[in-house]
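As you look at this complex, bear in mind that one protein chain is not there, while each of the others sits in place.
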Amino acid sequence: SFDAAHTNTNASIDAFFLLYASTLIFFMQTGFAMVCAGCVRLKNVQNTLLKNVLDACAVSLGFYSLGYAFAFGTNNNNNNNSDKTTTFIGNGNYFLIGVEDDSFWLFQFVFCATSGTIVAGALAERCQMTAYLAYSLFLSSFVYPVVVHAIWSDYGFLSPRNSNPLWGSGMIDFAGSCVVHVTGGATALIASKVLGPRTGRFHDAHGNLLENPKEMPGHSLALQCLGTLILWFGWYGFNCGSIITLTIDDHYKVISHTAINLTLSGATGCIMTLIASTIAAERSTGETSYYLPYALNGCLSGLVAITAGCSIVEHWASIVIGLTSGALYLVFSKLLLKWKIDDAVDAIPVHLINGIWGTICVGLFAAPDLMSNVYNSSADHPGWFYSWGMGSADARLLACQLVGILFVIAWVLCTMFPFFWLLHYFGYLRADALEEYIGLDVAYRGGIFEAKDNEEDEETKK
Amino acid sequence: SFDAAHTNTNASIDAFFLLYASTLIFFMQTGFAMVCAGCVRLKNVQNTLLKNVLDACAVSLGFYSLGYAFAFGTNNNNNNNSDKTTTFIGNGNYFLIGVEDDSFWLFQFVFCATSGTIVAGALAERCQMTAYLAYSLFLSSFVYPVVVHAIWSDYGFLSPRNSNPLWGSGMIDFAGSCVVHVTGGATALIASKVLGPRTGRFHDAHGNLLENPKEMPGHSLALQCLGTLILWFGWYGFNCGSIITLTIDDHYKVISHTAINLTLSGATGCIMTLIASTIAAERSTGETSYYLPYALNGCLSGLVAITAGCSIVEHWASIVIGLTSGALYLVFSKLLLKWKIDDAVDAIPVHLINGIWGTICVGLFAAPDLMSNVYNSSADHPGWFYSWGMGSADARLLACQLVGILFVIAWVLCTMFPFFWLLHYFGYLRADALEEYIGLDVAYRGGIFEAKDNEEDEETKK
Partner (left out) sequence: SFDAAHTNTNASIDAFFLLYASTLIFFMQTGFAMVCAGCVRLKNVQNTLLKNVLDACAVSLGFYSLGYAFAFGTNNNNNNNSDKTTTFIGNGNYFLIGVEDDSFWLFQFVFCATSGTIVAGALAERCQMTAYLAYSLFLSSFVYPVVVHAIWSDYGFLSPRNSNPLWGSGMIDFAGSCVVHVTGGATALIASKVLGPRTGRFHDAHGNLLENPKEMPGHSLALQCLGTLILWFGWYGFNCGSIITLTIDDHYKVISHTAINLTLSGATGCIMTLIASTIAAERSTGETSYYLPYALNGCLSGLVAITAGCSIVEHWASIVIGLTSGALYLVFSKLLLKWKIDDAVDAIPVHLINGIWGTICVGLFAAPDLMSNVYNSSADHPGWFYSWGMGSADARLLACQLVGILFVIAWVLCTMFPFFWLLHYFGYLRADALEEYIGLDVAYRGGIFEAKDNEEDEETKK
């Protein structure tokens, strides 16, 4: 009776905790929507927002029907299979049938939605609505679940919980720097490459290369800032919630440790980017200027980079990760321009580059005693700096991390490149030139909605 | 000692859970405010926001003094009355005196505030401030509490927890499609009818009927989208929190089931509305156009409709409910225009129509095994489709649902129609014509606040 009552109490706490985390993560959809809305020009606001909203909706259907089944699905007869043999893809639990733990499903769904929405910003202002809907369904029902299966499910070939993990260690990605952000970021890069830059960004009307890319600043810094701060808020659910079961072991200590790391990394990413960009601007123009969008994206970069290791690196390491991620963001943001890749919200340097960097950092900074709190089996193979300190220089974890990154990029490339290429080939991807010029909102809606009121007021004045 | 400690632990979880849910629901005030602000013209932003803020404030006083007492109040000597006899209205616990469970009070208050704020949008741009204050107090201290008493209190004639429930079943409205949304929505309809449409909406300056209603688009889609997403976020607290006591029975399973249903219904409502409106627009104009406000309101429609049955219908049913609610929204949004009822935020098709539809859906789709998790006593009378499947075609639950809807509409009509009519008769309801023309902000404040800065900048340029 005591045991039953106690089990029920713990189950209540765990379900409540996952609900709390899931709602915070769901709120990140609002954050992404506001970032995107702020970063596009007024003439594309409606269109961009609609993509962000649809995203969440389409992903819920994709993940409900097939996605979860491919990621974690098991046939009933395998359900208690203690022999965790490797499979490439899950099979079972389609349409939520037979799923026993609804709270776990909910939590995985909001992760999938986050991964999907990363792409919206990168394609803003030039992508067709149908293409975007098709992409959301494809990502959530097939591409992302396979990645999840490989890294997070018990049966994945990269999972540290596999009965025979890769090189005795397996890959560690606590809250998804690689699973969520590299998947989303790599898709953004591929889509952006296939789609091409916004008209006028790198070339003038006659097709001549511009000396400097034309700046196309977003229409509202307030919205971008609002969105970024909402994302930061939601990130606490994203990273702390990834412990999944709160009541076992010392997991309650893990969540606060995680929250602090996340705070420090985001903060230092922001400060680093701001200082570096100010110094750079001062050197090139001689004037001091502070640029909010850099600071905001630097903050997001720190958050992305800490995500893989937030529960298993020390606080000082999270500061190191934050500082480096801010610098990496700046460098790659400039390089993308040089490479003529157009990304309205800098999703690629934020999510792809720092997703990769964060995943690598686990291989460098994962602390043995923290690992044993979270991943019992993997504590033998800590981050490289620690194993070096212990005289062994065991780089198995680092190697697993690199394999994981390569796998995710290769998988996304093999699936997403043909997908977008076909869409493009058949004319479903890119909005047509006139539509783009006058703005997708005008094209699809017959007028710039946001500005109408002012016009009316002007009429009133006459 | 074990029992005492365990009881205290469970009480902590329950209080924390209700606090979590209540704060999320309170945040819906922000959502409604942003939706309303986005949907009105620039000249009425301040006025509309002020109504939304005052709403929450006035409702807290109304519910504190009388509202809770009428809804759930009991005299102390009845407190342990196990014989739950029917009463029309509660009596006792005025001014929170003698209330033992503060967390339940808090939870009920935020529901009341939500019901009140639904009306703000429908009356936007033409209603006086004092009228609105009076309405908030009247709704929260009398009209809404009687509805709550009838359906949610143990002593209500419609309550399934009544010792002698209606037709042995009672009405089921888990999180308030009928209690909250029909009450708010019906009030919005009545108020909007009495108040009349905005000047120029259906008639030109000479009083001639316009061929097509003049569009009066809101000034910011970004704010409307922000508000809608905040509402969706808060809705998780609204629906999941309605289980009230988390730690008993298998309630922890109910919250995640609820959250998933809510997600699926909102998502399908959104997609359905978007697709249907796009097809309709394509047929009539020949051009593809996507219209964000429809998608947002379709999403809200799905959320409203699932609210009554979120914990007791299967996931597939929540998709059916979402799809139908999106379609219903579109149809009634057009019909309202035809009927010359002006509703700046489409609160009537969203909250009234889909509140009704959601309540009916419980009578159709309530699944017996899920019902027994939540309502022990009512599992004998499941949704009609299930009882049909079991060969009995027991429609008692469905009948109770219909009675409940009729009761709420009749009650709101009997109380709110005279109330608004009297306000109107004595000239306290409608802003005067000139004020409305130049905008309530100008009238009350002496200038369009939001635009001042630009003017100043223009001066700077000279």
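Labels A and B are assigned to the chains in the order they are written; within every chain, residues are numbered from 1.
By definition in this document, contacts are C-beta pairs under 8 Å (C-beta built on N, C-alpha and C of every residue); 3 or more make two chains touch, one makes a residue touch a chain.
Computed from a prediction, not measured in an experiment: that's the story for all the values here.
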Among the options A:170, A:197 or A:237, the absent chain makes contact with A:237
Per the whole complex, from A:65, A:247 or A:372 the residue touching the absent chain is A:247
By the contact criterion defined above, which parts of subunit B meet the unshown chain? Give residue numbers in ascending order. 2, 5-6, 8-9, 11-16, 18-20, 22-23, 26-27, 29-30, 33-34, 37, 45-47, 49-50, 52-54, 56-58, 60-61, 64, 95-96, 101-103, 105-106, 109, 129, 220, 223, 226, 444-446, 449-450, 452-454, 456-457, 460
Please output the residues of subunit A touching the missing chain, sorted low to high. 2, 6, 9-10, 13, 16-17, 20, 24, 41-43, 217-222, 225-226, 228-230, 232-233, 236-237, 240, 246-247, 251-253, 255-257, 259-260, 263-264, 266-268, 270-271, 274, 288-292, 295-296, 299, 315-316, 438, 448, 451
